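The full complex has more chains than appear here; those shown keep their coordinates.
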Amino acid sequence: MGEHIVKSFDEQLVEIRAKISEMGGLAEELLSDSLKAVQERNTEIAESVIKRDKRLDALEMEVEELTTRVIALRQPMALDLRLVIAALKISATIERIGDLAKNIARRALHLSKTRTNSVTGSIVRMGRQVLGLLTEVLDAWGRRDVEAAVAVWRRDQEVDEAYNSLFREVITYMMEDAKMISIGSQLLFIAKNLERIGDHTTQVAEMIYYVEEGTPLGDDRPKGEPSGLELD
Amino acid sequence: MTVTMEHEAINRQPAGSRDVKITARGVNVRYGETHAIKDVDVDILDRAVTSFIGPSGCGKSTFLRCLNRMNDTIPICRVTGEILLDGEDIYARSVDPALLRARVGMVFQKPNPFPKSVYDNVAYGPRIHGLVAGRGETDATVERALRRAGLWEEVKDRLHQPGTGLSGGQQQRLCIARAIATEPEVLLMDEPCSALDPIATARIEELIDELRENYTIIIVTHSMQQAARVSQRTAFFHLGVMVEYGETPKIFTNPDDKRTQDYITGRFG
Amino acid sequence: MSGTACPFRPVTEFLFGLNWEPQIPIREGQVAAEGAFGWIPVLVGTLVITAIALFVAIPVGILSAIYLNEFASKRVRGVAKPVLELLAGVPTVVYGFFAILTVAPAIRAAGTAIGLDVSPNTAMAAGSVMGIMLIPFISSFTDDALNAVPRSLRDGSLALGATRGETMTKVLFPAAIPGIVGGVLLAVSRAIGETMIVVMAAGLIATLTVNPLDSVTTVTVQIVTLLIGDTAFDNPKTLAAFALGLMLFIVTLCLNVLALGVVRRYRELYD
Amino acid sequence: MTDAATDAPAVDWSDPALRRRLARRHRGDMRLKAVGVAALGAACLMLAILVASLVWSGRHAFTQTHVTLAFDVSAEAVPRDDPADGRYRTIVREALYAHFPAVEGRSDQRALADILSDGAKWMLRDRVVANPELIGRTVELAVPVSDPYDQLAKGLVDPEAAEENRRLSDREIGWFRQLEEQGLISTPVNWGLIANADSRFPELTGLRGALWGSFYALLVCFLISFPVGIATGIYLEEFAPKNRWTDLIEVNINNLAAVPSVVFGLLALAVFIGWFGLPRSAPLVGGMTLALMTLPTIIIATRAAVKAVPPSIRDAALGVGASHHQVVTGHVLPLAMPGILTGTIIGLAQALGETAPLLLIGMNAFITQPPEGVTDAATALPTQIYIWADSPERGFVARTSAAICVLLAFLVAMNAVAIFLRKRFERQW
């Protein structure tokens, strides 16, 4: 795509892209840190995640303001317009991802009082999986790489499956030991949050596709039946 | 074929139908050496607003002026290819430009009311074509045209004062009324708002939007925003070639051609 | 000044007097043929010739301008315009000579052919030649006036399906009328003030008639004939001439002021 | 905004009534065009007739019939010490008689002598004075014949007409034929028309004096009207405050342009000659009078040209901080100059053709010497034409036409220059 005759317009678009990437990077950090917090039962890390989420909210506000301004002052058309709209939605999504990571961190705080257990492992594994997706989708955004985005969009299915098995695991685990119930419930929510994050990454993927191709990516995404309802 | 038959033929038209009104095939226009329009094919929809956009000198006006043969008044201008209005070639020898122009009205960049009264301005067309007989009929025609042009309320008390005394925006609407008065089927507008301020412009755009119900409207404009606002279809011209033509929203949100994209997003040269 | 009483005639006689015989006392105190100085016949003569001139010039001038402005091809215009300018540049003395050399005899011949008796220096000759002189004048004024009408009006009319003729007669010409009127008025004042043609082609005797075939005299003729040759400044001839000159000046002045006023107001219409 | 558009009956363009009307409209067009052509044709025809009749009647003036004789300049007839004071009149007559030994008697000889122009003896004298060696020899010289014989040579005298209403008797015609048979008659180009000054004898008259007179008059006119005109125009257009005084001046100038020329003559007569006591018939006065008439033309042309300079240029210059006079001298004047020059030339062309005022200030005197300066009495081209047109001799008719052709030649030249200037510099903004 060539440059605009008016460079400052390019600059603003670049700034938007950059802010989105920044948000993405931060979200990745938060997620991986929150996972570490869960794994190592580490309260400081958890605390820091919770604090840093503020920054993410601030960034979202900035992007929103920036996009509004670009629309008001530049009357973007076609490609540019799609980019701006997408930025608006992606920023909201990433902000959500941040919230979810924060929420995981919170729950990590409480887990910290307990000692680790078998489930933790599989949770972290699922977490890594989600984190991987997130990283990929953000790279795709940076590289404006539609294929990569679509790939991520398809692979979210795996996350759903992982979630289901994890769900079953946690339930049985709680049944085995009634004292584990409250902890288990925390773990359940953590798993749920990770599943949500997976969903959100797909939304980002869809947006990338929309920006570059100009048409929405069909709604026929392969979904694993979510939130494990298939027992007894 | 005799002239009369010819014209009965032209008048055969699916009234009120929403289909193609004007068809151009392989139209080329040359001014002496300059090749202003190159092989333009286009189908203009009936009762819709079609806008022509493009950098200046790309041939928008030239092509527009082919559609009512205004180019005939420029000696060095040569038009080839065929342009069909309701399926009849308007460049056929049997077609009389005078009648054609009554059926294909035109509004110009600069408001150009005649230095006559508002009334006489509007009555001019119907009178020369003998569409009205007698005072009463003329009055009715004038009022109808002025109402359609949304000017009646503003001028009904000053019908017999000179049309040149109106404000720029009113003058332009008067010109539209004048064009409407001969009951044309098509209205051509060449940058009708470029001499007006935003408010007057908005008025005209509103008017165009209403006229759409009864007329086929083609508007040349330099303002992409305006094209986007008023038209259902948009054609993008570049160096005399019609690069892209399609639904306006499509053109402005997701054009197919790179040049179109570059132009509307302001990435050129 | 020397004893004649002539300079002190009542002004009314000059203004309303019906005969003009500015013979001069040859010698001091020869009261016999004392000139009569009523300018009415002279004025009438002037008007007759002017009328004839306009009768020739207005239609030809305006129509040719209309043709050149709307219908003529570039090449025709390229030829005709210089021709008209040439016609305008021809000195009046030439027209005068043309009148006596060619036109007057022609008219005379024509007259006698159809059994009319035409006086040798008929008003017709002077008038029609003066008309020829005014053609380019009027046509160029008309042309200017038509050009001053914005081109957009022409397009507007054509776009409504008017033919070129209708555009001209219904839009352009009406819009140009004020300018044209101004031009005609100027032409009138010029015809009244025109000297050489009449001096050479019109008569000297002031007869009170409106018959274009008769010989009439004009204000300017009288001025010139009265003043040619060395004449002292105090004799009645000279003074009468100056009186005529004054009247001539006043009349033309009024016409000009009127004309220029019209033209100016009209120009402002489109600027 | 608009009311519910009460739908109109769609027009049926194929309605035969409409078609008929259309045909009528087109016929109307053709009619208008036709009259236009007719009018234009008429105008051109007039010019054609005018030029044609003048050239036709003037053509004879461009040649002059001469008879070539051998003059015996004997030493006793012309004293060597003072060749100018010789008895040339007899020499010339003798030369002619030599060819007609048969003609006897005083009256016949006088009649015979009338074949030669009066100028013949002067021409011979000038020749001899120019080189005294000729004294004592016989000189071959072609001398003009007098007007009636010139007419005869050019076939304007009809020998079949009744003798009494001819200017030449059969006998005289016989003599002339005799000369022709002897091959002594020739009709070379008549350079005298330009070279000679005015004269009572058509065969001798020329425009020399008139040309110089017109030249001096135009010179004076130009020197006065050009600077004053431009200065006034610029002042009025650029610097004068817009108040009722300047309005008044403006109106006056515009009117001055349309005041009859004869009135200017009266003015000049009263003021320049009556009060200032300047010499009558002098190119100086003529020039001043013409200047009065040219001035408004130049002023108006100047103002028009200055007005034509688009205000955007003015704004531009002011916008970069040019002062008012810099704007005028640096932009307005240069851009206006072509227009001003065109106007000036046209003004001068008019002045060259002006007659009436010159008549009134007496530039129609009979003067046989070209003026030496602007204060000498002189005629001008147009007044000369007027004088000749008044002269009775047949020969002057052709001479007048010829003079007019010369005048027109000058005018065409000047207008051509003006048109060229206009075409060359006309600019679309």
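Should a chain be cited, it is by its letter among A, B, C and D, assigned in written order, with residues numbered from 1 in that chain.
Heads up, the rule we're going with is that a contact is a pair of C-beta atoms (placed from the backbone, for glycine too) under 8 Å apart; a residue touches a chain by one contact, two chains touch by 3 or more.
Nothing here was measured: the structure is a model prediction, and the numbers come from that model.
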**Prompt:** Copy numbers per chain label across the whole complex?
**Reply:** A x2, B x2, C x1, D x1
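As a convention for this text, only the chains that are shown with their structure count from here on.
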**Prompt:** At what distance in angstrom does the C-alpha mean of chain B lie from that of chain A?
**Reply:** 53
**Prompt:** Residue numbers in chain D touching 2 or more other chains?
**Reply:** 25
**Request:** Enumerate the contact residues on chain C facing chain B in the complex.
**Result:** 74, 150, 152-153, 155-163, 166, 170-171, 174-175, 269
**Complete:** The answer for chain A against chain B in the complex is residues 1-6, 9, 75-82, 214-215
**Item:** Of all residues in chain B, those that touch chain C in their complex
**Value:** 68, 70, 73, 75, 97-103, 105-106, 108, 110, 112-116, 124-125, 128-129, 175, 178-179, 182
